[in-house]
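Each remark here refers to the structure printed beneath this line.
Heads up, one of the protein chains got dropped from this complex, but the rest are sitting where they should.
Entry: subunit A
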Amino acid sequence: MAAVQETIDQVKAIDVDQYKYGFVTDIESELAPKGLNEDIIRFISEKKGEPEWMFQWRLDAFKRWQTMIEPSWARVSYPKIDFQELHYYAAPKKKEGLKSLDEVDPEILETYKKLGIPLAEQEILAGVAPENRVAVDAVFDSVSVATTFKEELAKAGVIFCPISEAIRDYPDLVKKYLGSVVPISDNYYATLNSAVFSDGSFVYVPEGVRCPMELSTYFRINEQNTGQFERTLIIADKGAYVSYLEGCTAPQRDENQLHAAVVELVALDDAEIKYSTVQNWYPGDSEGKGGIYNFVTKRGDCRGKNSKIAWTQVETGSAITWKYPSCILRGDNSVGEFYSIAISNGHQQIDSGTKMIHLGKNTSSRIISKGISAGVSENTYRGQVSAHRKATNARNFTQCDSLLIGDKCGAHTVPYIESKNATAVFEHEATTSKISDDQMFYCQARGLDEEEAVALIVNGFVRDVIQQLPMEFAVEAQKLIGISLEGSVG
């Protein structure tokens, strides 16, 4: 037991030292007054220069939200959130009429640089082949501060902009699709988001277009006592293809911060959307103090026939993660995929999984979930696979593996399988394993130190999922896995 015991101790030692993105950007912000009421919603809507219909939409959500109660079915516990103690809008103060990147506050540019996300196109272009370019939308607290490669994307007909801009410039598209996958009253946090969402990304890829580069949004929460409520809407029109990456970090603060996002994906006939996330919100310190509450609703609608949506997520951060990226397989022959690595360490709590809702004929879905628990964390996979009575020949394969490091953490698997069609075939495989003393000794006898041995074994465990990530992301994810499980070897 000795080798593993030491590993546990090391892993337990994870604290602020390991979180590299915990710095605070010192910048003047414009904050909405604390609390939530109709005035605040009016305030946000006005800040964004929104049309009246959008304000009414928000107000409708707010009214519904007031009648709802916070869900308690997830296997997570946290003190009650006082929703009146939060700021619902925080934006870096800026000069009026921001036109180019040169006018973005240098502090913010510096922040993204430190995070490894250059925003100046000439910097991105240096030494990067065109096919490897990534267009970035940078969201800082409640606003999008920069979107790169907009013009180049526009040439291909792709719209990639902050959602606040899309509401003003492309109202027809927004009206048609916003809330069409995650309805206003879907769930407590999604409804809250609908009322107060501040920014996020909007993507529209027109018919037959293959988006010429990867798109990505980088979310950063900076301000204290704020919630970040971003809203992302991605539409792939008939035959279109887009790959989208999402990254997130936050400063280390003693208070918990709320992040309640909504992401909606719509894939029409023959379209394909790949959505990859590397979530690295601040997880809290070694005592479980601070960290982000990540309550997120992500859902994709395979609305057209032969459409495909694939979610890939690497979850390493947040004090609490509550998130179930899902696919509604509405179109005949549509395909949904979910690949997930969820690592919990310290006092982190994860309740995550997916839903595959088979509605159309010959629809298929695949779920590969790898949960890794260390420290005193709790890691739950919760997944639903269902076949509607008209979903003939629906197919699902689920593989759900848990790896435990130490004996103080928990791994739980909660599958819900429901079939109303006799031709549906659903398979579910699950395993739970531990990093054994024998594996540790074997690796160490070959010269790997304990950290290297844990990282190697864990990377082997998650390999199937890492392979689904775009190249650069895969490398980043592999490093992140190492860091997340890093101890402080003396």
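Operating definition for what follows: a residue touches a chain if its C-beta (ideal position, glycine included) is under 8 Å from a C-beta of that chain, and two chains touch if they have at least 3 such contacts; residues count from 1.
One rule holds in what follows: contacts and distances are computed from a predicted model.
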Task: The complex's invisible chain, by UniProt name, from "Sarcosine oxidase subunit alpha family protein", "Glutamate/aspartate import permease protein GltK", "ABC transporter ATP-binding protein" or "Methyl-accepting chemotaxis protein" - done: "ABC transporter ATP-binding protein"
Task: Contact with the hidden chain (one of A:Ser180, A:Asn421 or A:Gln444) - done: A:Gln444
TODO: Among A:Val139, A:Val242, A:Ile292 or A:Val462, choose the residue that contacts the chain missing from this document, as touch is defined above.
DONE: A:Val462
TODO: Spell out the interface residues on subunit A facing the chain that's missing from view.
DONE: 1-3, 436-439, 441-450, 452, 456-457, 459-464
